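Yeah, one chain of the complex is gone here, protein chain that is, but the others are all in their spots.
A and B are the chain letters, set down in written order, and residue numbers restart from 1 in every chain.
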Amino acid sequence: MEEVILEIKDLKTYFYSDKSVVPAVNGIDLLVRKGETLGIVGESGCGKSVTCLSILRLIPDPPGKIVGGQILFKGEDLLAKTEAEMRAVRGNSISMIFQEPMTSLNPVFTVGDQLSEAIRLHQGVAKKEAKQKAIDMLKQVGVPAPEQRAREYPHQLSGGMRQRVMIAMAISCNPDLLLADEPTTALDVTIQAQILEMMRDLKDRLGMAIILITHDMGVVAEMADQILVMYAGKAVECATVKTIYKNPMHPYTVGLLDSIPRMDVDVEKLHVIEGVLPDLSNMPEACCFEPRCPDARSICSQKEPDLEQVGDSLVRCWKYCPEWRQ
Amino acid sequence: MEKLEMEPLVHTVGIKKYYPIKRGVLQKTIGHVKAVDGVDLYINKGEALGIVGESGCGKSTLGKVILQLQPQTEGKVFFEGQDLSQLGKEAMRETRKKIQVIYQDPYASLNPRMTVEQSIGDPIDVFKLARGEEKRQIIIQLLKDVGLSESHLKRYPHEFSGGQRQRIGIARALAVNPGLIVCDEPVSALDVSVRSQVLNLLQELKSRFNLTYLFISHDLSVVRHLCDRVAVMYLGKIIESAPTREFFVLPLHPYSKALLSAVPIPDPAISRDRIILSGDVPNPANPPEGCRFHTRCPYKTDLCVAQEPILRQAGNNHYVACHEF
Partner (left out) sequence: MADIKSFVKFFKNPLSVIGALIISALVMAAIFAPVLATHPPNEIVMADKLAQPSPAHYFGTDEMGRDIYSRIVYGSRISLQVGMQVVGIAISIGVFTGAVSGYYGGWIDEIIMRITDMFLAFPSMILAMAIAAALGPSLSNAVIASSITWWPWYTRMVRSQILALREAEFVEAARASGNTMFGVIIKYILPNCLSPLIVQATMDVGFAIQLTAGLSFIGLGAQPPTADWGSMLSTGRKYMLTHWWYVTFPGLFIFLVVLGFNLLGDGLRDHLDPKLKNTA
């Protein structure tokens, strides 16, 4: 087994407003090893992005606050670090890429300047060397004519190129962990294919771990080794990619996989998960999926199930507990 | 031009839509973005035609031209055999009743200051179809048709989730018994679990009311599920069109092949030979000479650079614009 890069234990991140408390992340456990890709899937509001921001301690406070748990990065608890220590971690040993690269690039500097600035900041190399390294990085992420591109401004690049630049910036300091929050959602399929291909290639070459956040079950199937399915701030299922797709256990995972139209299977009518996403500020003390679950029994609305090992998967569902038969 | 087997509900001839690019103090036109650059298509009654393509290929603009929300630069749109550009203002307004639209963003496409009843009732008022209690009953029936209930009548859009709002948008489009509904990415903004609800609804309504859809989407799997026929656009042109089943089994154009192979399949057990296209979509203000796809095509020849291929029949109802055929 490879070395563990990141381990999260019972992470809780809440958002406070004058009226209510929104438990955006409410007890997440996960583990990422070196060279491994963990895919976090779920729908909007399930807490996947908040988990990511919590790792970097970038939750806007107020209104947000990490109220519990541990985030162990190579054995050190990130939640115990000072802000100055965190700055040394961010963009250095953990970096992040976002869905919309345009908003994370500064429009008034050339991409070459921004890249070499990031390299200088974290590695303390001379200006000239940083510039050369920036061009190397652009070449690594498959930007054609990198010398020329380095002199261009973000708005002169296409969406796919910008995302490549963002990735170049993110990996320029050889991070141990790359957090990718919906990196290809804003891109077209043919460009998405390019970017995913490049990310796979980079991961193999640099041996970093990746946490890939997405709502696209197809993208995780291609990219991830492990998958964590989130629903309403909680992990509902966690297993290897093969296990999840072959033998999904949680009714939500099953429903999710069945409800997407597929290129390889014909169905007359799509499977539907009835109902709507729950209101996070008003969650019952029970299974969060119970109101929409086709298999729900009385126990589901009374007590919340724990995340339990069932076969090769971790599942949060009463179906697989001894109490189910009573 | 594509051959017509029967009188189609809609057909277009050589639709072009250019947007001028203006620069400088005097706002001089220095060029044109050729969003749609010569599109011929037809949609039969009761059919769902899927238009697929990547962002900037002109598929949404094409939809707006067919809706006559944007005037075309050139070409003609025929609806039930009638040239829409020949219609007077009043006649055009009457025709709008028959062509409705469903938008991508359910948060932006409803007036935030109108209740559900007012929103759905507005087209009924505009065309003076019903009043008072009769109108109310029609609205209630529409709400039921799209899976909402009478209790929602007096609520405002912000009280609904994305999927519910999309249902309201659909009810509004249905209110005037349209012949054609242009669906502009109707499920792209929705969450996965809600998406399938709305897709099923669209499918059910289509067969129940014998609706005709022009279904614009970048998501091939959605189009495959819902549409009878597919047309692929690239840089303002249709480069291939075929019945859905045939298209997804045997795409002919190299771009279609690449597009299909790029869609991730949610099954790690399936491994595919992926065609990864190099480079980006060229600027539609200045599309490449010859075949528009030649800058990214893995099979390009000298002919492709020199001459633009036309849409040719390559099978039953299957048309492709590529020199290889």
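Everything that follows uses one rule, which is that a residue touches a chain if its C-beta (ideal position, glycine included) is under 8 Å from a C-beta of that chain, and two chains touch if they have at least 3 such contacts.
These figures come from a predicted structure and were not determined experimentally.
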TODO: Indicate each shown chain that the hidden chain touches within the full complex.
DONE: B
Task: Chain not shown: contacting residue from B:67, B:201, B:252 or B:320 - done: B:67
Open item on the list: Just to verify: which one of B:112, B:298 or B:315 makes contact with the chain not shown?
Closed with: B:112
Open item on the list: Applying the definition given at the start, please give the residues of subunit B touching the unseen chain.
Closed with: 67, 69, 93-94, 96-97, 99-101, 103, 105, 108-114, 122-123, 126-127, 156, 169, 172-173, 175-176
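Everything below uses one rule, namely that only the chains that are shown with their structure count from here on.
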Open item on the list: Measuring centre to centre with CA averages, how many angstrom lie between subunit A and subunit B?
Closed with: 32
- [ ] Can you check the complex and tell me which residues of subunit A touch subunit B?
- [x] 43-44, 144, 158-161, 188-194, 196-197, 215-222, 241-242, 245-246, 255-257, 259-264, 267, 269-274, 276-277
Open item on the list: Which residues of subunit B touch subunit A once you look at their complex with the stated criterion?
Closed with: 54-55, 161, 163-164, 191-197, 199-200, 203, 218, 220-222, 224-226, 248, 258-270, 274, 276-281
